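For this depiction, one protein chain was excluded, whereas all remaining protein chains were kept in their positions.
Up next is chain A:
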Amino acid sequence: MFRFAKAALNLSGQSARQVAVRQKSDLSREFHAKYGPPLLIAGVTFCTAVWAYVITSTGIAWNLSPVGKVQPKPWQEE
């Protein structure tokens, strides 16, 4: 009965520790410490550059509000 309870409640916690051992590896930590900052800068730069071009220079019609921007012009044809 005790053994059943021990198995059911995972009282040794061994499986949790084995999962933790498996997930945290040395190789990935060194990679992130070494390449993380330059990758971050490169990613942000790439993203802002592409979207700045797309938003301004591709001719996409955003149809922003004319309030405060557009000067009215007479429209009636006599």
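Just so it is clear, a contact is a pair of C-beta atoms (placed from the backbone, for glycine too) under 8 Å apart; a residue touches a chain by one contact, two chains touch by 3 or more; residues count from 1.
As a convention for this text, contacts and distances are computed from a predicted model.
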Chain not displayed: protein name in its UniProt record ("Cytochrome c oxidase subunit 4", "Proteasome subunit beta", "pantothenate kinase" or "NADH-ubiquinone oxidoreductase chain 5"): "Cytochrome c oxidase subunit 4"
Contacts of chain A with the absent chain, listed as residue ranges: 13-14, 17-18, 20-21, 24, 28-29, 31-33, 35-37, 39-40, 42-44, 46-47, 49-51, 53-54, 58-61, 63, 66-68, 70-75
